[in-house]
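Here is the structure we will look at, set down as structure tokens.
As you look at this complex, bear in mind that one protein chain is not there, while each of the others sits in place.
As written, the chains take the letters A, B and C, and residue 1 is the first residue of each chain.
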């Protein structure tokens, strides 16, 4: 993706003739230049998805006025839609526990400017990763979670996310199940990494399961969090080849690599507004 | 890709505001429904590429009238463009020599209806693969090529391609260099498979080169044929992992697998009008 | 693997010091030359696996005398073991139903001498693939299977396998569940291809399941057949990347590619005596 300032327009709606025409004529009427664009129509559900990158400098107005002017078109087509400005960095709160591989990878990519978003804070139910976050200059907030305080602790974390104006929340191996009201507060904006190629290896100790079964590939899945555990829309997946010479410890080590790679790709797709969800499926415009 | 009848519209032109609007408004004005669509603008050259699938049943006219009606728009934007009808099968002539792995794979996919095009004939400078082609019910034409008759032999092959109304020509391990006038007759419509991950391993005996060098990956490249050997726009590439236990014969065997896979993908992309060329680069809308 | 004539020695036994020494000293005592060799000891179960390729010309005797002379060593270490002669081609019976992609791929590789084994016959519960097999010069035996005759039909197929001295049986998309006594007759010698990355997508219509779930990778698993459906030792697995633009039909088409690739690799490993099974896990020396 070019680094020139862009507006990212995404929308989904029931398919019918004229959607692309209406949207791109609106943009052309204001002399807008479109970089990448892509659309998809699901043949079975007749549902439509579109993403367009508009060069910001080509339009005579900003994202707010775009919102106002475009609203009637969106209404006419019954769109769920969004426009974001690449110059306004999204705010991504990271939740972690004790394992650091995903957190370290995300922080590295952020520090080296591979990621174009802000990280207002790292929140964790343990204090173990404080030094890592703070070396990157990012505040680290320790919110202990016990079986007894699960509800109030997560209410506090939710409150912290709101205080920090989180646009998205990334579970970087955060080992707690989020309560339903937390999930409801950020629909399709909480990103999790699952240690397995969903829908396989649901549940605990997946690498031990994989080892026992003698599998030749282990995988990871990045998905949005929904009420149902391990079941939200899939954003990204990948695998890595293994064989008998790998011990369970090797599988766990290799699993960390594929987990962090898949999570970082999924986070990038989300932040670049490449993921559009309809029902249980995520369309990812890469 | 859906199997519903579609018109595939592809175009490239210098980028400027309003291209997508003009094209999709034209389609919308005739009540056309767009399935998949994608566009790309090269940031450095400011060149624009677009592909749209239009459901044939949604338009009140056919591809010929589309051509007439759309021509003024194409002219105004200085487009190189094409529209094809998925119901009118493209005609793909296959050229082969003695190795059969690519030919057998292409014929298998054609026979099992994975490929949606016609194969009017197989032409070869050897008679070795006649039985394979004929079992598939496809005419096999043997045109011997010797150092002495290279020019007239290829004039004859070119003539045969024209007689059979070839839309595209696939070199399925055809081991002869095509003369320039042959290349000129089918620009970006002659598809070759190269035994290596171009630009590496140009030249002869690439797997022996690879073995001597102890490489850990061998690859193949599907590209359009141009005057310059091994240098046309790249349509598709892939690799396969190898190690020291593989002999040169193993590399050749594994190379056949990656060659046929990459060629069959490249042919599919071409026939589905997914490949748009500008200069030396091919944009592939997958 | 070199094409020079070799004896392939494979063995598994409880681990203890001196196994490799005993085996290789026996071979050295007879002046035998070892090509590739590999061994593995499972740290948790302390079970030992070994495979050695011995150049046939270096030994003063054949496989039969090897068997006699080596038996005391094998007994002393309580080995499960086998020696096979690469000059004595294994006999692999193929079972198919109506889908031809795996069968066509296996027959192609056999015909082009990529596979170094004999195919005494193809057996099918349908007559659909007769022409394909017979063009390759391989007898095709149609054994209709109905809900009523399942038991006698499979008794007949088992009988045919025995008549044709099958060393291994490959289920090339054979869509029937084999009865237990059939499985018992060829332990770890019946090879199946499963349309999914086991243990995911057990059961029917896996590509429809995968599509509904919006997965980004589809896979296939080659495994030995045991009593428990979809549960035998895994020989090989692989995946292919997909996205939202792929329809169920595309997934099925791409699935065929990964299925046939994974099956052909698994069959090769089996025939080259690279797969050693202990309990539910297969060690594959590649």
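We take it that a contact is a pair of C-beta atoms (placed from the backbone, for glycine too) under 8 Å apart; a residue touches a chain by one contact, two chains touch by 3 or more.
Since the model is a prediction, treat every value here as computed from it, not as a measurement.
Shown chains touched by the hidden chain across the complete assembly: A, B, C. Only one of the listed residues, A:85, A:118, A:230 or A:250, touches the absent chain: A:250. Between the chain not shown and the residues B:178, B:197 or B:251, the one that touches is B:197. Residue C:31 is the one among C:31, C:68 or C:146 that touches the chain not shown.
Residues touching the missing chain, restricted to chain A, are 1-3, 36, 100-101, 104, 108, 112, 114, 135, 245, 247, 249-250, 253, 256-257, 261, 286 (touch as defined at the top).
Summarising the interface, chain B meets the missing chain with residues 40, 42-43, 49, 197-201, 209, 212-217, 219, 233-239, 243-245, 247, 280-284, 286.
Residues of chain C in touch with the missing chain: 2, 4, 15-22, 24-25, 27-29, 31-41, 43, 58.
The rule we apply is simple: only the chains that are shown with their structure count from here on.
Farthest chain from chain A (centres taken as the mean of C-alpha atoms): C.
Chain B and chain C have Cα centroids separated by 36 Å. One simple way to say how far apart two chains are is to compare their mean CA positions; for chain A and chain C this gives 41 Å.
For chain C, the set of residues that touch two or more other chains comprises 245, 247, 286.
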